[in-house]
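For this view, one protein chain was removed and the others were kept in their places.
Moving on to subunit A:
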Amino acid sequence: MASLKRSIERDPLAANISSKVYVRSTKSGKVQKIVREVYLRQDIPCSSKLCRSCLTTAPKDAAGRTIPFVLSEDPAGTSAFPQGHYLVPDTNALLSAMDLFEQSSAFYDVVILQIVLEELRNRSLPLYNRLIGLTKSEDKRFYVFFNEFRLETHVARGDGESVNDRNDRAVRKAVAWYAEHLGRIKGKKAPAIVMLSNDRDNLRKARQEGLHACSLGGYVKQLKDGDRLLDMIPDTEDREIVKDKRPGDNLYPEYFTISKMMTGVKSGLLHQGIFGVSPYNYLEGSIRVPAFPKALLVLGRENINRAVDGDLVVIEVLPKDQWKEPSTQVIEEEAVTKNENPDTEASEDFISEKERKALQEDVKRTHSKTTEGHAQPTARVVGVAKRNWRQYVGHIDQSSISQSGQQGRKQDSVFVIPMDKKIPKIRLRTRQVAELLGKRILVTIDSWDRSSRHPSGHFVRSLGELETKAAETEALLLEYDVQYRPFPKTVLDCLPKEGHDWKVPASLEDPGWKDREDLRGLLICSIDPIGCQDIDDALHCKPLPNGNLEVGVHIADVSHFVKPGNAMDTEASIRGTTVYLVDKRIDMLPMLLGTDLCSLKPYVERYAFSVLWEMTPDANIVNSRFTKSVIKSREAFSYEQAQLRVDDVSQQDELTLSIRSLLALSRKLKQKRMDAGALSLSSPEVKVQMESETSDPIDVKTKEHLDTMSLVEEFMLLANTSVAAKIYDAFPQTAILRRHAAPPKTNFDELSNQLRVKRGLELSVESSRALADSLDACVDPKEPFFNTLIRVMATRCMMSAEYFCSGTQAYPEFRHYGLASEIYTHFTSPIRRYADLVAHRQLAAAIEYEAVHPSVRSRGRLEAVCKNINVRHRNAQLAGRASIAYYVGQALRGKATEEDGFVMKVFSNGFVVLVPRFGIESLIRLRDLAEQEPQATYDAETYTLTAEGSREIKVELFQKVRVKVTDQKDETTGKRGVKMELVKTL
């Protein structure tokens, strides 16, 4: 009987077939054995430009072209390999030191083996994506070699061999093959093939087999700037020593196993959520989980258990006797852990005396509490589902440097204090303490062992001196993950070839005119902030013979230039939004489009996407329609210019008249919106005035509000709402919309309690209408700003608005709470927001201007896009605010002014003051009040802090105070910030 199994001896082709067997567990809990046949081939090229033989056999595409070879014929050499070398890293080398490979000074001509790439993807997706980026970059010359599919380099797993051993063997075999393959080239001395690994065993075996093999450290030492690069290698030897420690030294509880967490979460006993750290207290975190209406508190180092702000963690709710109130104290990490020594930390107690003391306060307070209901549920972190570690900007804590470290190039442990106060100190080992001191540096966290108080990380690069504009701006962009690199060539290739000479085609026969309405005859103008270059929108208003008005909103037709799916579109979808800093704008689209071809500049013809309404003089819409069009803007006004023109009675030209009627309509629209319950929210907004030449900040002004601003705003809102309804109608499942969820009532608990206690005012939050009305009622006749203050505080209780794909929510959930609109989207700023661009494409498809592109129809893709732009949008806002805060600090530099401020928040050892003039808020600590920290009692019921002793003062919530504002460089954070001193209470 012949065997049914494939036998190697008898089948001449058997050598070309192999198989791979593994177990796959699906989400639904199914476990399957998967067998994949692997067909081995011999035409996978080595991709070295030195090699002739691969060139002849390399597979060709349909057009008969081969993929150009990547590895240089003349690779760089090192001291050990003067003839030049190609690098072959193993997975661990990439896992631990991806930053090294991204260096521009070294690490060229790298062969990435398929097995390594696959292993990396399983271990860390972000690193995998970075590596893919590297393999795509032309100048780094990274080549992915499919070693598993090449006959000579395929390795079958041996009996009893572990997967890791097998993969290591595959790497060594590929290295050997490369060496042998390139060694056959005649004439030239072949480059050395160097395996990079940190695995001692693998290195030893490679050397035994006669291969070139280096540890990362050993290799980097051969390079010219080796010392600098050496810092980027996490010290694995160190870690091994740490592992040898007695188990009793572990400071943190162990995490649950993955399956235990999964089971717990599924059964509802554990919860999963994003961990967030309180900005005022680094030992207090909160997690919002779907199961509870209110966020859960996580208090103390042990309960936080190595979670870092932003991590997706799994928590367990603590028993009721451990429930606490959120701390009313300000606890700053720098202050509490100031004198820790990064070298000898393990010998210290896990919870330091000072931290313990800070916690004692809490306990005392909970015990003295009469009302028990105040205690909030607490939880502890039992595992991390997904780390969200990124690169952090920070600077070296001067006090953590040991004396010996100041000189010599010995490796030293120091602490890095991240700019973001929510991120814990990071322990860093570096040889360049002296150089890095006083610099903004970029670091990453590598690990956080149970036995280590602080996470350990490694140095990535230096951004420059603290407080230099370049360093601080870059720091800011990095912190908020803004893509600020110049557009790559592939993106620029998507621009129209005519460049700035591009014009609307003169001939109406041109395909560009197809289905476009000629609106060049209309009196269209744009109104924007001063100096605006990317003009998204323009307006017109024309009386109709029947007494009604025709109103048009014309939006730059970006979708004409950015076709879905090309490199430019992909880049824009990643960037998501244009980021505005005080002195800089990071564009979503290349300049040529944003500020010229798409921008609705005056006096030139431009493509536009128009929304046209017929309105009655009472601002009721008779009908609306959408069309692609060609317009010619008559004038680009600034808000101020437009306001002057409207106010100037002598101006009676047609354009001014149309702006006036727009203004009249906009007032009616606004009234309607307010009647429907739209909220007028507030956040303190200021503008930094810059010196025109040096762009140094000279003054800070609060933004003025002009009627023309709300004119533009009203019509944009109207256009957005109309478009939202239209695209939802056309694509009920996939329309891109924007919603603003109604805030949970509990969000307002604190604020309404504060208002009731302090002012006897009631905040009703049943609906946006009720809230709007009760906010209107929150006035203090003596203090006009009080109302704004309450609005600022109310705004912070709100949910943030978000983009979503209409199929993911039920219609009632579409509601935009703040605007009191049933349905809403973003349509009016396609130059600076990606969501608008998608809405444009959907609207174009809805009016049958063009065919529906798959990317605007696929719900999965749209959800991914929404997720990304929601994050980007938020980051852009934060970056913008941080930029303003930085410049406010710079503008105040060396000046001291006294300003009025308001108390926004009271702690038991300090209070927060908002100064409307500068739009800044700052903490005033008790110990700042006087030389010697005064004794204080805090009454949480009445939000009153009474200080006695060295300074007698009583601070209440909402109180108006006079503060002295100066700038101050915070020695520990290295940030120049605003420092406030209390002058007196008013």
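Quick note on the criterion: contacts are C-beta pairs under 8 Å (C-beta built on N, C-alpha and C of every residue); 3 or more make two chains touch, one makes a residue touch a chain; residues count from 1.
As a working rule, contacts and distances are computed from a predicted model.
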Protein name, per the UniProt record, of whichever chain is missing from view ("Ribosomal RNA-processing protein 42", "Eukaryotic translation initiation factor 3 subunit I", "non-specific serine/threonine protein kinase" or "Vacuolar protein-sorting-associated protein 36"): "Ribosomal RNA-processing protein 42"
Options A:15, A:67, A:125 or A:269, residue touching the unrepresented chain: A:269
Subunit A, residues in touch with the chain not shown (by the definition above): 1, 3-5, 19, 21-25, 29-31, 33, 35, 157, 161, 163, 257-260, 262-264, 266-267, 269-270, 316
